[in-house]
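Apart from one protein chain that is not included, each protein chain of the complex appears where it belongs.
Chain lettering (A, B and C) follows the sequence in which the chains are written, and residue indices restart at 1 in each chain.
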Amino acid sequence: MDESMTTLILTLLPLYPLVSFLLLISLATRLSWTVAASISVGAMVLSALSSMLVINQLSVDTPIITSQLWTWFTLSPSEEINISFYLDALSAVMIGVVTGVGLLIHIFAAAYMKEDENFTRFMAYMNLFIVAMLLLVLADNLVLLYLGWEGVGLCSFLLIGFWYQEKANVLAARKAFIVTRVGDTAMAIGLFMLFKETGLLTIADINQSANISWNVGDTQPYWIALLLLGGAVGKSAQLPLQTWLPDAMAGPTPVSALIHAATMVTAGVYLIARMHGVFLLAPEVMGYVAWVGALTLLLAGGAALVQTDIKRVLAYSTMSQIGYMMLSLGAGAFSAGVFHLMTHAFFKALLFLTAGAIILALHHQQNLYKMGGLLKRLPFEASLFTIGLVCLMALPGSSGFFSKEAIIGQLWSSETAGPTLWWCAIAGALLTSIYSCRLFFLAFLGSSRFSVPLQSSSSKLLQLSLLVLAILSVFGGLLANLLDINLAPVFAKAAIIDTSTQPDWLHTVAIATPFIGIVYAWIYYANYRVSNHKTLVESHSVLTRFCQQGLGFDCLYHYLLVKPYCLLAKFNRRDIFDQLIMLNAWYVTLCHDIFVSSQHGKLRWYAAAIGLVTLLFLLILNIDGFGSEASL
Amino acid sequence: MTITLVMCFIFVSACIAWFAEGIKENSGRYVALLSMIAISIYLVFALLLSESSVDYSQLQILTRLPWIAHFNIEYALALDYLSIILVFLTLLLAVICILVSWHEIKTKVGFYYFNLLASITGIIGVFTAIDMFLFFFFWEVMLLPMTALIAIWGHENRHFAAIKFFIFTQVSSLLMLVAIIVMSVLHFQQTGRVSFFYQDWLALDVPFKTAYYLMLGFFIAFAVKLPSVPVHSWLPDAHTQAPTAGSVLLAGVLLKTGAYGLIRFVLQLFPDASSNFAPYAAVLGVVSILYGAKMAFAQQDFKRLVAYSSISHMGFVMLALFSFNTIAYQGAILTLVAHGLSSAALFSLAGMIYKRIHSRHLPDMGGFWQHAPRMGGFALAFAAAAFGLPGLANFVAEFLSLVGTYQVYPIHTMLAALGLIGSAIYGMVLFQNSFQGSFPSTKIASFKDLSIREFFVCSLLLSLLIVIGFYPDLILNLFNHSHIAWLTDDVAGAGL
Amino acid sequence: MSVIPLEHILILASILFVIGFVGVIVRKNTLYILMSLEVMLNAVGVAFIGAGSVWQQADGQVMFILILTLAAAEVAVGLALLLQMQTRFKSLDIDLLSKLKG
Partner (left out) sequence: MNVLSPLQWMFYLAALLAIVASLKVITGKNSVHSLLYLVVSLLAVAVCFYLMGAPFAAGLEVIVYAGAILVLFVFAIMMFGLGKDETLNAPKITSFRVWIGPSVIAALLLAQLVYVIDSPDIQDKLTSNVINAKQVGALLYGPYLLAVEIASFLLLAGLIAGYHFAKPTGYHDNNNSGGW
């Protein structure tokens, strides 16, 4: 296909879901399920197809495809911010994931949300989310990226708070939006600083000109990278701003699959990968990125060990997997991180959707301690779920294995990461395998701890999408090479980490850890998998409750930020400045009252007053002459 | 000549609306509506025809007639890009006001429309007057009908709010009057001829000390009107007690007269004094942003919350204007338009909610989205505009202001960026408390969705917000900002 | 010239005036107030006549005559009002007339 054709396809790519969003919103109530589902899924099919076409066009000789719509606004004569798309290998991977996984999730959601009365509104939000994500990924300048960034934040707010009748969902949606907004503000300040230092906001120019205008270790790239990291941390639910992700499970399951597994949470990783030009110039910040990833990895792994709700386990596991990606970016292994992002999108979406199918079958029962013995009852969902778990644990042969090995392999000898971070990664892998096995035993083995009759989902659409996703997650690793997406040219500037000097036992340990985890879980969680009695008591020790609440970050922020702000607001509800001004109004009325009280109508007092005043008057007149012989 | 024609036409139609009401019930509003639409179309064509030949980056004097010959006070009107933008905003919001108060006003309807149109005439006068005395005259003319609007058709303690509004503005404009008189005397001393003409004053070289105090005199008057923190407390009261159209007009346009005054009569008239005063004004701007956001979060009353959010938005304008940066200046002008539209939208929404449940108290609202999906959608869009969601006009405005201000005051901008989080918080509180959560069926019987008229108002405002959000050059290329004299162009391109 | 020095006459006048003034302030009964008023008027008369006699001018006495007419008119109206007060309030206590207050 010739040049103009591909740019046209690229331009239209985000517009299909936008058109379907507008259609669904305007005709919300009058559309039947079939029409609404076909519009939304159809739009997704179109954009998936066009993204496939466009990715094929990418090749060695045309590494970048751009298309320009119109000039948004001009910052300075030299720098024009315009609505234009920029496709290279990195964003190709991203749009592949977004549209591919997005399509499958749309199909699943069409079946899953069939009975919900405002189904059209749900599909409209899903489409709007895809548009925002595509804008984020395809943006050629940081302001358009920020537009996609905030749009994604708004859609996640809408989708988390989809069932807004319950107060809990409303608060969860608000928390998600405000916490991500904190990250966005940090990123915005980063943009301002970037513009002040370089006068540029277009990503490609920044990456090229970065090492010309600054050299490694300058203060400007340090602060800009740090602020961009703040934005990424907010959106990808990493350490300081990760409290919103577990609560975001209040939304419907397809939402969790699409937003909180496959696409939105990876936006932070994409931002760092995209702005690697700046990050490379600030090695300390790369170190921070690695450490943030490692710490989140461990924290989320620990929390996932003790969760009772199946979706919260998966949420914490997403958080830890993204920790892996951050770790790899921090270590400088950009392409490995992005590769893990892709494979993770597939198997995590699979895990969430199958969990959704299981929840639907158990009549919205999400508590693991109320499940059990599902392997026999729901064989189809159970088998797919196990495939997902296998990839999650990165057992050899699964797609997770390829991507996680790529990351762990490069940690040891990268100068920004190092052996300590390698050991954190290994510990994380261990934790992942333990909580995956625990999840598996609780949900699928042991005796069934539920009384309600199983209503297995018979809809073909649902099962089809799950099957395709399962295939994708198994062969994801190969898919990358199949499309020979070579991310190398994108990250040309990043130094290749030579793994030759590494000790050779690293590889064996990395492969062995998942199995060690499985054996340990097999022994430790014996009573989960073989228990014959009906109820299983979950341990309520202080440590478990502490981990359950995300290692205390929630109440830390609550008492550190939320409560003081509310108290300050309540304390100053009636505006200090207003009261200051009302103060002198009160003072004037006070004087008025004093004087008024002297006019009480008694004539004799008035006469006395007149006498007094004349006396006073005479005194004043004669004040000087009083002594001397004033001639009367 | 056009502007005088516009003003006379509006005032005449105001009187007609008043008398028409006497003759036939409910005819006042039709007269008002038709006249406003007719005059807006006329103005558009008048400007389009003359557009090509005239460059509106400079002040184009329209009319100059001697008014009080003895002091050579002239009836002088002039137009430039700033006045055009703000006059069109006024006309648009006038139409919105009339549509919004269609069924709301039951008592003394004719007089209501008279007041509405009279204050609009005053506002247009303020934006176009170039003779300082005439400017002060219109400044007072616009104030009286507005006070009447609040005092007669307001809500429960409207008298208090109206009096507070009147005293605040009146006292501050007295300072301005003093400054105007001193300037004219200075002009007399230097050129032997008393003059109130803006151009003559520009040519005057005022000693720094007096210029500083004169600038302060003007600044305080406009800081009260553009509510910056220490003197803002009239706005929440005026807004909560004003009728819907009153709040729309108040928030949409009256605040802009403050900003217009700042640009025209503080920054351009006393450039060196204001650049000397700029750091303090920047601090004031930041304080209003953060304080407005915090106070908005604390409010229980829908309109009061939106009023405090206006204070926060206007803090951005103050900060952007006093950073003397081209980009920030563009951002400030865009904020004027964007805030005008978004706060007008939020207030009309408040009016619609008040019409249905007769209360503005947030705790006893909730779950309206179930019963009024379309209104919920619009409310979400307008709340999103309030907290600067990209894609809507406010984001571009805030982004430009903050990018521009960052070049000059980095720390202030970082603090102002906290205002973005604050705006997100109160935007959430506003939207979720009223439209999400459970519907208080005990208190509220039914909640109808938008009527056609309301739908038209909301969609008009939303489409404008989106168009300006995605294509701000509609406003910005009215003036090529390259040669605005008083703006320093130290756009960093340090690296490249 | 006049035998009696002016100071003494004026002292007499002021004493009488003060006595009248005290009477007006202290007494609650309106009748006494009217009487004290008479005393005060009389004191003024003394002052005028005194001055007239000291400087041998007849103006003092003319002024005294005017004061007389004033006193007459004042008493007439005063007593009539007193009458009204009697019928309205059934008592002559001046403090009852305190409607005109702030």
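In the analysis below, a contact is a pair of C-beta atoms (placed from the backbone, for glycine too) under 8 Å apart; a residue touches a chain by one contact, two chains touch by 3 or more.
Bear in mind the structure is a predicted one, so any value in this text is a computation, not a measurement.
Every shown chain that the unseen chain touches in the whole complex is listed here: C. Residue positions on chain C in contact with the hidden chain: 1-4, 8-9, 12, 15-16, 19-20, 22-23, 26-27, 29, 31-32, 34-36, 38-39, 42, 45-46, 49-50, 52-53, 56-62, 64-66, 68-77, 79-84, 86-88, 90-92, in rising order.
In this text, only the chains that are shown with their structure count from here on.
If each chain is drawn as a node and touching chains are joined, the picture is a simple open line. Chain B has its Cα centroid nearest to the centroid of all protein Cα atoms in the structure.
Ranking A-B and A-C by contacting C-beta pairs places A-B first.
Averaging C-alpha coordinates per chain and comparing to chain C, the farthest chain turns out to be A. Inter-chain spacing, taken between the CA centroids of chain B and chain C, is 68 Å. The geometric centre of chain A is 37 Å away from that of chain B, both derived from CA atoms.
On the chain B side of its complex with chain A, the touching residues are 229-233, 236-237, 294-295, 297-300, 326-327, 367, 369-370, 373, 377, 380, 384, 389-391, 395-396, 399-400, 402-403, 406-407, 410, 413-414, 417-418, 420-421, 424-425, 428, 432, 436-438, 470-473, 476, 482, 491-496.
Here chain C touches chain A in the complex through residues 6-7, 10, 21, 24-26, 28, 94-95, 97-102, going by the rule given at the top.
Against chain C, in their complex, chain A makes its touches with residues 595-604, 607-608, 611, 632.
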